[in-house]
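All protein chains but one are shown at their positions in the complex.
Right after this comes chain A.
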Amino acid sequence: MAPRGADEMRDRVVLGEFGVRNVHTTDFPGNYPGYEDAWDQRRFEETFRVDVIREEEDALEFDMVGIDAAIANAFRRILLAEVPTMAVEKVFVYNNTSIVQDEILAHRLGLIPIRADPRLFEYRNQGDQEGTEIDTLQFQLKIKCKRNPQAAKESSDPDELYFNHKVYSKDMTWVPLGNQTDLFPDADFRPVHDDILIALLRPGQEIDVLMHCVKGIGKDHAKFSPVATASYRLLPEITLLQPIEDEAAETLQKCFSPGVIEIQNINGKKVARVANARLDTFSREVFRHEGLKNLVRLARVRNHYIFSVESTGILPPDVLVSEAIRILMGKCQRFLNELDSVPME
């Protein structure tokens, strides 16, 4: 049974017809009589839980239960903006006769995710134009479009008429700097995706650019963000306040995402039952049905975060999360050091 009264206010975010209630965290120590909300590591360790729900090559869904919104949000923010990656930062244009302007070309190149573990590299020093092997990856894109002499005369298909008329990210090649071949003997630095279209060429046009890839964070530019997106939602909780039967049950089922409501046959009656609230996307269709809207309570569990991390493919999402945790730990450590270093009055 879902919590009521103070419990509801403390632990649930309630979705009403016209707005969301109890959005703020209120479980401060002493705020609720009878609750021991003071920080207790042992209790935290007991209740805190991380369940990985779905793990794919570049996407991860996991539940984080028993944590405050501020901390969960910190992970999300760090994933978006502070986990470093490598991206093209400087483009040296030697020749570009394509119709793509130099700046636009550079911008496009910058946004291509580069498969290179940023942990192997250092941040480039400010004002450094040259770059060294420890902070820079060099790529080259040198391509020229030519007419295909074998093409059929009446053909109008550019794929057949020309060579290299489409410049893809796969055309970028790594040019080792300094002793990088020794440093990374089996490294294969290249764009994550081979099929990102960079430019279209016509015979005679060519692109000859050199790129410097540096380590950076998403706060500086979105191209350094290691995730396509990282976000979370709270675990939905749907409570039927009264048994809902027959026709009403069927309408109810239609009001939610598929699989949320299940209809059971009990004593010849169709009875609605919440099967899997997690699947609901909160279209809040129930509220459009006058008869149903007071029989259902839509809520979300305040401390149950369903995280979804979609990596750009540079690093696996699980690594990203642990990196994010490491960064947060680092920040905490720095803050503690800072506190320690301030002389007590």
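We take it that a residue touches a chain if its C-beta (ideal position, glycine included) is under 8 Å from a C-beta of that chain, and two chains touch if they have at least 3 such contacts; residues count from 1.
In the analysis below, contacts and distances are computed from a predicted model.
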**OP:** Quick one: find the hidden chain's UniProt protein name among "SERTA domain-containing protein", "Putative ubiquitin-conjugating enzyme E2 W", "Histidine-containing phosphotransfer protein" or "DNA-directed RNA polymerase subunit beta".
**Re:** "DNA-directed RNA polymerase subunit beta"
Subject >> Option touching the unshown chain, where A:V93, A:L161, A:A248 or A:L295 are the choices >> reply: A:V93
Subject >> Contact residue for the chain not shown (choose from A:R49, A:R147, A:K269 or A:R288) >> reply: A:R288
Original post:
Among A:L15, A:L60 or A:I238, which residue is in contact with the omitted chain in the full complex?
Top reply: A:L15
**OP:** Determine which one of A:T85, A:S225 or A:Q253 touches the chain that has been left out.
**Re:** A:S225
**OP:** Could you tell me which of A:A6, A:A69, A:I134 or A:L161 touches the chain that is not displayed?
**Re:** A:A69
Subject >> Residues in chain A touching the chain absent from view >> reply: 13, 15, 18-21, 23-25, 69-70, 72-74, 76-77, 80-81, 93, 96, 99, 101-104, 107, 111, 218-219, 221-223, 225, 229-234, 257, 280-285, 288, 300, 308, 310
